[in-house]
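As you look at this complex, bear in mind that one protein chain is not there, while each of the others sits in place.
Labels run A, B, C and D following the written order; every chain starts at residue 1.
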Amino acid sequence: MLAADGRPLKASLNRALRRQKIRALFLIAPLLIFILVSFVMPIFDMLLRSVENQIVGNTLPRTVVALQDWDENADTAPDEVVFAALYTDIALAAEYKTHTRLGSRLNYEMTGISSLFRKTGRAVGRFETDVYTEAFQAADPAYADPAQWAGWMQDDNIRAALPQTTNTYDAWAQMIVEEENDIPAEEEPWDFVYTALYADAAGGAALPISVDLSAIEPVSLQASFAEIDEDWIDPDVWQTIKAFSPSYTDGYFLNAVDLLRGADGVEQRPENERLYIGQFINTFVMSLSIMGMCVLLGYPIAWLLANLPARSANLLMILVLLPFWTSLLVRTSAWKVLLQQQGVINDLLVWMRIIADDGRLTMINNQTGTIIAMTHILLPFMILPLYSVMKTIPPSYLRAAKSLGATDWTAFWRVYFPQSVPGIGAGCILVFILSIGYYITPELVGGTKGVFISNRIAFHISSSLNWGLAAALGTILLTVVMVLYWMYDKIVGIDNVKLGG
Amino acid sequence: DGHMANEMTIVSWGGAYSASQDNAYHQPYIAQSGISIINDESASEAVAKLRAMNEAGNITWDLVDVEAADAIRLCDEGLAMEVDVDEVLAAAPDGTSATDDFGGALVSDCFIPQIVFSTTFGYRTDMVPEGVEPPSGACDVFDLETYPGKRALNRNPIANMEWALLCDGVAYEDVYDMLETDEGQAQAFAKLDTIKDQTIWWTAGAETPQLLADGEIFMGSTYNGRLFSLIAEQGQPVGMAWDWQMFDLDGWVIPTGLSEDRLARTLDYVYFATDTQRLADQAAYISYGPTRQSSAPLVGKHATLGIDMAPHMPTEPSNAENTFYNNYLWWADYRDDLDAKFQAWLAQ
Amino acid sequence: MLDNENAFVAFDRVQKSYDGETLVVKDLNLAMPKGEFLTMLGPSGSGKTTCLMMLAGFETATHGDITLDGISINNIPPHKRGIGMVFQNYALFPHMTVAENLSFPLEVRKMGKSEREEKVKRALDMVQMGSFAGRRPAQLSGGQQQRIALARALVFEPELVLMDEPLGALDKQLRETLQFEITNLAHDLGITTVYVTHDQTEALTMSDRVAVFDDGRIQQLAPPDELYEKPQNSFVAQFIGENNTLEGVVQEIQGETCIVKLDSGDIIDAVPVNVSAVGDRTKVSIRPERVEFKRDRLHADAHTLKAEVLEFIYMGDIFRTRLRVAGTDEFVIKTRNAPDQARLKPGEMIEIGWLPQDCRALDA
Amino acid sequence: MLDNENAFVAFDRVQKSYDGETLVVKDLNLAMPKGEFLTMLGPSGSGKTTCLMMLAGFETATHGDITLDGISINNIPPHKRGIGMVFQNYALFPHMTVAENLSFPLEVRKMGKSEREEKVKRALDMVQMGSFAGRRPAQLSGGQQQRIALARALVFEPELVLMDEPLGALDKQLRETLQFEITNLAHDLGITTVYVTHDQTEALTMSDRVAVFDDGRIQQLAPPDELYEKPQNSFVAQFIGENNTLEGVVQEIQGETCIVKLDSGDIIDAVPVNVSAVGDRTKVSIRPERVEFKRDRLHADAHTLKAEVLEFIYMGDIFRTRLRVAGTDEFVIKTRNAPDQARLKPGEMIEIGWLPQDCRALDA
Partner (left out) sequence: MSGLPPYATKAQTLRYYGLRTLCGLIFFFLIAPIIVIIPLSFNAQDFFTFTPEMLSLNPDGFSTKHYEDFFSNSDWQLAVRNSLKIAPVATLISVSLGTLAAIGLSQSHVPFRRAIMAILISPMIVPLIISATGMYFFYSNPYIPIPFYGKIELPFTLTGTYLGVVLAHAALGIPFVIITVTATLVGFDNSLTRAAANMGAGPVTTFFRVQMPLILPGVVSGGLFAFITSFDEVVVVLFVGSAGQKTLPWQMFTGLREQISPTILAVATILIGISILLLFTLEILRRRSERLRGMSPS
């Protein structure tokens, strides 16, 4: 469709509306930017952690490269080249103290690696590689002169000739600056630099000052590592390192759905370690029950509020909002007082002789406790949308139904109820979304059975420190919530969420 | 950052424990130095938070009170500063070096020991069945026949697994070796299975005392200081069962990366707060034992109740007949694995 | 007049108060024969809807008795009264299709499926909406919804149908069409109808009788032409149609005519309606279209008045001329826009008059 | 006609689309001299409000130019245009008193306090609301609110005032009073006014000129009587007033008259308006009040038609009679309810006719 001046109508329209659009965006922009920065980015940042795995590559850069040539299906440990790389990497990591963190990371995949790395970190300085150091220094004192080293390492020809030495020296120099706060040109290089120098020389490279190497008895690094712990020549350990050496991993996600990457690909975890699928299901089932309870309790209240004169309804509404505004922690504690076996409700029931003193009900530290407390907490989120939908159903529909001959019940069930279904839908999705992500209340009253996946996430964040797994669980949870949110938007429309009135 | 020149953030566990530190160390130190101290009670998340602070390069804490296992972990990861004990801490009044005075409590290069405590059991004296001896220790928790009623145990594998094996007849020396094997783990879980549905699992130290006070449980594990305050300060009808108490250490670590002036301030505080007298003073407020040998004789009476504190210490010989020493290093390796299994077992 | 026993619908001294303080309906008496189309007309808040609701059973009279076919219905719940009702906003069930809406009253009467379908179809055809059975109310225009509401109120063949301003929300053209359809249907099916409106044209064109409500009372209950031409009091005269009023004092009453001396001193003839004695103050009422100003059409023996043309308004089919007469500036006359019609000019002086029987002396 | 340069308000080939797909206003051209009272009349959705909003600056024309006093206002934001506006729902600020409402436009113009107070007082007196200065809008009746809205639009002495169906929500009586007040004020103050309504009576009674809108175009722009009596096309004829249409073919055109052969075979005279050639199909349009049926008033040389009375409706001041004429059942005649007026009975056969100049042959 063209406008009078021959331009497309849409274009003319856009031109005409530009000012309005800019004005609207100008008003929204500050908040949008604020939310993006203060909220959305943090969440993305966290989700990234579920696949991030740079720690292996960053801590063992040389080893990871050297391992590329190793066949993980072979039943033997890698060769000396890999161990040489590992030697340098661990020696440096031990100074940075990152080897234990790597150990913890790999321990998620294979129990025992944590202590292997810790032990190795402590022992790696005591390798017998000082024979190289001594041999070089004995051959020419220049090799013991830090300034001389620094000079060589600025000479491009030498750098090109001695690739391993250069690489090792640079890393060492950086470490000296960052960790020890010293100047490399004043420090004698450490054993592993000489080890690299020896390796270069043994490979036929020309040394700055030639040295006769034939007298040196080479040290087997593989043997040295094996001496610290036999595990170093266990191919399983190396398989794990290699499998988790890429910068990104699906390991956390596999773990989050009770799978693991075994010898022949992805497989289920052993039965006694399967936890998360069950937890997800538990979270779902409990959220559904909470949702159901909220509908059952919220519907009559919303109906009453919607049909009372405005004044009384607004006063009663305060009863709905008051708990909503009372500290969550306090309400949850109050439920403890009410629900426990020696608690108020049991006492009352015993006093009324409904139950016997030894037949007190267990209503807390299990799913019942969580469901009761969470129903209480989320009930307002059901009542408010239901109420706002019911407010819009004119009483004339019920009257019409009755004038057509319907009894009270038929009129309600056939005419009123179907029209309140959108409210039920809105409330249900809202309650479900909120409950599925709950954390504090289940933590306090849920016992072992009544906890949600969020509690596991919190546990991994603050106790077990497996942040990657926490992020993976979080990502899955967030995806579920987002799907529900999207449904909510489709069905109800986000703008139709109402809080009160 | 929000640090003023005269402010220190000290992280500890809160509750009566923090109060004892406040009385024994903070208040005298504040009076002496004029520095103000902010109490943070996030010690239970210390490792996580220190890690995040370290990643961010912004350390907001000056001194952290942690259990020995965490101290080892923090030290290994370079999150806690290594300290030269003799240089940083005071010698004993008799001149014994700090190293010798603390002795075996120095479990890590970063760890400045403070107290010994134990995880042990309290029980309701008024719920002990008639004609039965009151429970004496950890193994009674598994004896539902003699001592019916609910129990409370910590919601993680540490201590519970050891007790389960021990009370199932495994020798003390073999417990960790057994736990390394699948069969050992299965045995421990099987033992725990016998009381699983009678157990409330706690996550915070305050829960067991509350449950005992409510009469919700018959017996439960918790830190011995909590039980002391429940019995002695609150006068609840609760007794203690010391056998196979799980022995543990608690102390300070200094986060790495403090600026020089903050470090100097922290070290000054540490020097003050860990001398022989202060450590003994703390025991006047809570029944945790001082880690210096030289402090032991100085332990006196409770500051307000006036009762003798020594008999309530985990180290008191009559309490320490059977003591279980936690193997921190072993747990460092097996914690993730057993944790997953333990949580899966709980959820079953 | 019909007595309550023989009436189909009867209100007998009915009163209603919502708050226990003010009476919204005061002493209502009304008797309707079967098949009548009765309209309740009145300003907003005069109690029309309240009466309807009492009849339908959604409100309870605080005093008095309502009978349907001779039986008091006070204790019959709404759904057993069998009264069809059309609501102002139609109240079509939005979650049901048109057919389902119509079938609802039959279902709750436990009618068999085939019979139901047949009746629904018949009702839809009756309002010429046969092809819309599958639609939802939201997919219909206002006029179509109105027809469905009508069909739904009639489908279970009630003997009495109540309609509360059913056309209030529609535009003029549609209103007129539907007015016509509703009256036809009601007459054809012989249904007794109580119709509420505040539009006097609607009331006049549709009804057998009109009950004019004001202040909770029926002010006049009469067929349309009687209402228009013989209003019983000045409220009715003012409310129905346009009206010129002149105030004065009765000077003489002689049977069917009286002489009124206006406040301006002019003398006019009128029919005494509710003035009773000489000396009474009165409002004399005369319809704008009954005023003559052409010499040749003025009655010989009637009094005439002098008038000054103030404004001449062109309104298409009619001319409306505002005059200053006997001291008032609001005297209006209406003339048909015919080719030979004179267009008066502001400032012109004319003489106006009317037949004495068109001029009624009412209460002051 | 006025050219755009000399006009006070001018629309020059203005187009507007909201969605980029359909044009809501198509090629609008309009020029208004200063002081004119122009009404935009048209059915719902014909683009009247849109035009007003473009003039006020709340919508932007997608094409074309709007000038005010010769200056293009496309790039002047609304608050700098200095146009007074009365909104359909009055848009009185509910949180301000009447006086504060009126004082608002003066305040934003940084007028001094005493001057403001004086102007507000004058404006309130002008609409006879002097004693309501301290009330809130919620405490006023609809008609009073309307007056305040008017006063507020005028208080800052704009040269141009726009009104969008300002009387739409009021009842008939009040409407008529206010129509009168508004026109008087506008003329007295010499304000140029654009008035939007969909009520044709209002348009006819108030305006100097009426622009009839349909489908985004002005269908006819003319003074009221010309519009009513000489509609340019069948839309205007249908829309303004009631109208009878008969369809047929032009048989003969002779200057100012033509002969049309209706589809029923009857022959009638008419004025050719927009038929151009013999053989054209046409809709012949005749106003109900111009139809005569009394023998003595029928023109001698005019064609007459036979008619059967179908329905006689009593409407108070007029009678509306529906007839079957030349094959259509919808032929209506209106007669004044005069004492001597005949009341036709359904079934009666009569003869009807009209003056040829009242009957217009329009587009089919």
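Heads up, the rule we're going with is that a contact is a pair of C-beta atoms (placed from the backbone, for glycine too) under 8 Å apart; a residue touches a chain by one contact, two chains touch by 3 or more.
Note that the structure is predicted; figures quoted are calculated from it, not measured.
Participant: Which of the displayed chains are touched by the chain that has been omitted?
Facilitator: A, B, C, D
Participant: Just one of A:I301, A:I371, A:A411 or A:V451 touches the chain that is missing; which is it?
Facilitator: Answering carefully, the residue with contact to the hidden chain is A:I301.
Participant: Looking at A:P218, A:P323 or A:P422, which residue reaches the missing chain?
Facilitator: Of the listed residues, the one touching the omitted chain is A:P323.
Participant: Which is it among D:K80, D:H187, D:R281 or D:R343 that touches the chain not included here?
Facilitator: D:K80
Participant: Extract the touching residues of chain A with respect to the undisplayed chain.
Facilitator: Against the left-out chain, chain A lists 17, 20-21, 23-28, 30-32, 34-36, 38-47, 49, 297, 300-301, 304, 307-308, 314-316, 318-323, 325-331, 333-338, 342, 344, 347, 376, 379, 408, 433-434, 436-440, 444, 454, 457-458, 461, 467, 470-471, 474, 477-478, 481, 485, 489, 494-495, 497-501.
Participant: List the chain C residues touching the unshown chain?
Facilitator: Per the touch rule, chain C residues meeting the hidden chain are 57, 60, 74-77.
Participant: State which residues belonging to chain B touch the missing partner chain.
Facilitator: Where chain B meets the chain not shown: residues 1-2, 9, 11, 13-18, 38-42, 44, 52-53, 55-58, 60-61, 203-207, 209-210, 213-214, 234.
One rule holds for everything that comes next: only the chains that are shown with their structure count from here on.
Participant: Measure off the straight-line distance from the CA centroid of chain A to the CA centroid of chain C, and report it in whole Å.
Facilitator: 74
Participant: Using the average of all C-alpha atoms in each chain as its centre, how far is it in Å between chain A and chain B?
Facilitator: A distance of 29 Å separates the two centres.
Participant: Counting only residues that touch at least 2 other chains, which ones in chain D make the list?
Facilitator: In chain D, no residue touches at least two other chains, as defined above.
Participant: Going by the contact rule at the top, pick out the chain C residues touching chain D in the complex.
Facilitator: 171, 200-201, 204-205, 224-225, 228, 240-242, 287-290, 313-318, 320, 334-339, 355, 357-358
Participant: Any idea which chain D residues touch chain A in the complex?
Facilitator: Chain D reaches chain A through residues 13, 15, 17-23, 27, 59-64.
Participant: Touching residues of chain A toward chain B in the complex: what are they?
Facilitator: Residues in contact with chain B: 96-98, 100-101, 104, 107-108, 111-112, 114-115, 118, 121, 272-275, 278-279, 282, 340-343, 365, 443, 447-449, 456, 459, 461-466.
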